[in-house]
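The other protein chains are all here in position, but one chain of the complex has been omitted.
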Amino acid sequence: MSSTTTDIPAPAKTETQEDVLKPQKSNLGLLRPDHKKNFIVDLLTTVDHKKIGIMYGLIAMFFLVVGGIEALIIRAQLAVPENDLISAQRYNQLFTMHGTTMIFLAVMPLNAAFFNFLVPLQIGARDVAFPRINSFSLWTFVAGALVLNFSWLVQAFYELGWFVASDTSVAAGKTDFVPAIGWFGYAPQTSTQFTGIGTDFWIFGLQILGISSLSASMNFVSTIINMRAPGMKMMRLPVFTWMTLIVSLLIIFAFPAITIALGQLMFDRMFGTSFFNVADGGQPILWQHLFWIFGHPEVYILVLPAMGIVSEVLPTFSKKPLFGYSIVVFSGAVIGFLGFAVWSHHMFTTGLGKVATAAFSLLTMAIAVPTGVKIFNWIGTIWGGRVRFAAPMIFSVGFIWMFMMGGFSGIMHSAAPADSQQQDSYFVIAHFHYVAIGGILLASVSAIYFWLPKMIGKMWTGRLNIWVAIITTVGLNVTFFPMHFLGLIGMPRRTHTYLSGFGWETYNMICTIGAFILAFGILLFIVDIVLCVTKGKPAGDDPWDARTLEWATSSPPKFYNFARTPVVAARDALWEHKHGPENRKITYVEEDSHGIHMPSQSWMPLFAALGFIPLGIGAALMQAGVPFMGYITILGIVIIALGVALWALEGPGGYHFHPEEEAT
Amino acid sequence: MSETLSTPSTATDHSDEGQKYHAFINLAMILAAITGIELVLVYLPLNDVLILTVLIVLSLFKFIGVIAWFMHLVYDKLLMTLAFGTGLVIATGTVIALMFIMDQRFVDFEAITAF
Partner (left out) sequence: MSAEAQNHDSHHGMMIDNKKLFMWLFLGSDCMFFGTMISTHLIYRKLYPDSFDPTTLFSLELTSFSTFILLMSSFLMALAVSAMHKGDMKGFRRNTIGVIFFGLIFLGCQVYEFTEFAHKDLTLSSGTFGSTFYMLTGTHGVHVAIGVFWLTCMYFYSFTGKMDPHESAVDVEVAGLYWHFVDIVWIIIFTAIYLIEFV
């Protein structure tokens, strides 16, 4: 276990840093890609949690825009009755990909970006517990995103007449090559009778994304449990780190359910099993159960990081400690745990039986309690504080209000009789978009305003952020508030078009206008980011007078995070250090003679993760009868196995670095 | 410093490897015996509910035996038990809930798949 610290002789102090930092050979005899000047090679092989976090963030922003454009096309189609801007098939594909993209390719990686960048800094660690697994998670996510969106390319080829499914394949005669089954892919619509290889792309894309999330989560739990700096007790952890821990545990315990469900569906489509095949006794209802056993915790996987972000921002800009820290943490844990016991509230109208309906209804109402506790704690934090309305604060305050609106309609759903009226109507759309945009997106924007100066070392310029706040909030309310009414007067969700005369026209037009306002707000936000990156002045270590450990190091942080490991003496470590009594100041561990031990970069995680691309695309195209695709699939498996084997054999490597010349 | 801090659990183990060996060999014999009992039990002309209960208890015993001793949980930090236990509890709860919720006594499946 001590290999790395004994293998590599500690460099003599007389040597210069440049002499020491030569790339070394791995156990395979290959040169490790450390200290490369080439920017691309560095990004591809990096194990630095900060670079990985930023890459997650950039990709998430890209897919946020993609999912947003999909939403705008949907809204444009619904603007007027009997519109034929897009076909019904394209409409189905767009709402499916909009949901899937936003959940798995935008919000989850955006959260992952913050987990990656912030958690090691907040706990005073050099990096995550398994840096190479971290890199693997990132590239596996990229592979999954590519597999899922490759379907658009196949569809385009079909429209251009370059591609058709062969006559003998399961997709014979079908023209949908993009998933068109809704983001929860209810059986039996996913069976080969009804949908083409779009469903296969969806299965494999989600499966790969699940592997990425699972490996990342196990990594984060290990990191938070094991890598904390001295003195950083569990109850001193920043709330964002706590929420990361809870979300990671949720992912670890919830994702296997969908892995199996997707596996069963894959078997149904590829090998003719009868898990969800009604003709052979399969029960489509089972899919709903398995999906929501994953799907409901997934909702908390999306929203708990937002709660963590707000719990960091509000104390900073109120100059007060978080009101009821332990209750906030405990409520988060309760929400997470109860999240496993409420899945059937998505299925009240399927006929669960009286007992189950009552039980799930009751448990769902119970979840409102810890959530309400959190809201009161946030308000208690602002109460009597010296509030500064800087950009992050504006969005966090917006979060509280907008998220509460989504919460209220959520409580309405928990009553089964009311829910049976609202099920599958636009009321539900209004509910979860208030949670997703009013809650998660506003919190994420708040987080970007808060932490981007730390990530890139530049401060925001101008007051464009006010306009971003006003326009996004107005846009989101104009878009989604009328949907409550639309739902209650009977407009079903996932409807391609509608006839005039139901009283839906005005509301739909307002929603569409609101969607474009919201999109304009997001565009302004991106402009603001670009302005910050290009014209920002140096931010300094602690531009917001913040409270947690990440602000104690330079902006952007050096690749080794802290020149010397901090010793934490209190919760809100930096705040106590700046304003607290003498005995609560941050001290630093004496550096030992061989310097900081840094992990080596590696090609192998990338290599292994890229194997998922031929695996997913090959298997999906095989369903359309494309020749040789079986071999491509097997090639993918071989690449993954080879990558993992070489990864194991190359050894972890690592090198020592002396930051004292640069340390302040 | 890392190695001294991260290995105490394994470093202190060495003295009682001998003791463990006896625990392992006893457990292995018990496990084999239980499997034999189970095999005989299912053919005995006893009350079904009784047999089922005994079967479940016996397999739980085997289950716990393996995770506690072979997988070192009794020798290791409590946190490992918690990490695994959470998963086990959630999984068991989900299985039981699913078994009830997908039961014909409560749900009219023919009505669901009728159309």
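In this document, chain identifiers A and B correspond to the written order of the chains, with residue numbering beginning at 1 in each.
The criterion applied here is as follows: contacts are C-beta pairs under 8 Å (C-beta built on N, C-alpha and C of every residue); 3 or more make two chains touch, one makes a residue touch a chain.
What you see is a predicted model; the values in this text were computed from it and never measured.
Chemist: Just name the one of A:45, A:77, A:283 or A:548 that touches the chain not displayed here.
Modeler: Of the listed residues, the one touching the omitted chain is A:283.
Chemist: From the listed residues A:255, A:292, A:360 or A:603, report the one that touches the chain absent from this view.
Modeler: A:255
Chemist: Of A:231, A:351 or A:625, which residue touches the hidden chain?
Modeler: Candidates A:231, A:351 or A:625; residue touching the omitted chain: A:231.
Chemist: In the complete complex, which positions of chain A touch the hidden chain?
Modeler: Listed in rising order, the touching residues are 1-5, 27, 126-127, 129-132, 214, 217-219, 221-222, 225-232, 252-257, 259-261, 263-264, 267, 271-275, 280-283, 286, 290, 293, 565, 589, 596-599, 645, 648-649, 651-652, 654.
Chemist: Contacts of chain B with the missing chain: which residues?
Modeler: Considering the whole complex, chain B reaches the absent chain at 1-3, 5-10, 13-14, 17, 20-21, 24-25, 27-28, 31-32, 35-36, 38-39, 42-43, 48, 51-52, 55-56, 58-59, 62-63, 66-67, 69-72, 76-77, 79-80, 83-88, 90-92, 94-95, 98-99, 102-104, 109.
In this text, only the chains that are shown with their structure count from here on.
Chemist: For chain B, which residues count as touching chain A in their complex?
Modeler: 1-3, 6-7, 79, 83, 86-87, 90-91, 93-94, 97-98, 100-102, 106-109, 111-113
Chemist: Per the contact definition, I'd like the list of chain A residues that touch chain B in the complex.
Modeler: Per the touch definition, chain A meets chain B at residues 1-2, 5, 221, 225, 249, 252-253, 257, 278, 283-286, 289, 293, 340-341, 344, 350-353, 355-356, 592, 597.
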